[in-house]
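Every protein chain except one is present and positioned as in the full complex.
After this line comes subunit A, so read on.
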């Protein structure tokens, strides 16, 4: 019981930490509000499923299946997220603040309804079931443990690379671009390019995480990739104190733990399970408001600084 709670917290916590670490780079450091996070995640998951599944047959409505090995699908997920980030970032990054937030949100909704209605991509609302996944028994690992380890590896690699990125002259450039674009331009920095780079770089791990998510659930369908995921990651980021990679990870782990805990509670009826699900959402919302209102992390930081 406890073991499976910890394991799924670790697995999904690490997986979604990849998203919140990326958002940390994009928002806390890059100053770009992206409310379409789920779209890059979905792009990765669908790309993985499409590249690894068998060509369509029988009742399948999807048009493409390339039957490639898992690692090719994994790479395709990164490429798909990159391409989607370029397509969405190029026209929108001129926009600031809430305008960027709205446009990225709209892009994600467009992708969602496209996946829902264009059946040739992924069978529409039915989605793609039985997604291929690598055989982990090779390592002699339990499947669950194997995927938890894989998620942790992806999280750690992302955290490590982004940490190096931000600790370098490029990190200074990212900060300078966020602080004052006119001043950064005045010392010869192409801020448009920097913003697009940060936007795309932070989308790539999200795509990889999407592929891993598809392996874990063995299903991709539009219902799995709704704006709820975007908001979940944003809440996790804010819970974690917003500005550091470690904070992003802790916030995500805590939020996933909380949700998994609620999910563990055995319910007598469907009705009570539904109520519990709503209570969970309400509590998440309340937690969010508390953190925003009292900013405990800011206070802690100040106390430490003083």
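The criterion applied here is as follows: a residue touches a chain if its C-beta (ideal position, glycine included) is under 8 Å from a C-beta of that chain, and two chains touch if they have at least 3 such contacts; residues count from 1.
We take it that contacts and distances are computed from a predicted model.
Student: If you had to name the missing chain as UniProt does, which of "Carbon monoxide dehydrogenase medium chain", "Methylaspartate mutase", "ABC transporter ATP-binding protein" or "Thiolase domain-containing protein" would it be?
Tutor: "ABC transporter ATP-binding protein"
Student: Which of A:185, A:228 or A:281 touches the chain that is not shown?
Tutor: In the full complex, the listed residue that touches the missing chain is A:185.
Student: Tell me which residue among A:32, A:45, A:101 or A:201 touches the hidden chain in the full complex.
Tutor: That would be A:201, which touches the missing chain.
Student: For the full complex, which residue in A:170, A:231, A:258 or A:288 touches the chain that was left out?
Tutor: A:170
Student: Which one, A:141, A:161, A:219 or A:277, makes contact with the chain that was left out?
Tutor: Spelled out, the listed residue whose C-beta touches the missing chain is A:161.
Student: Across the whole complex, list the residues on subunit A that are touched by the chain not included here.
Tutor: Counting only subunit A, the missing chain is touched by 161, 164-165, 168-173, 175-176, 178-180, 182-192, 197-198, 201.
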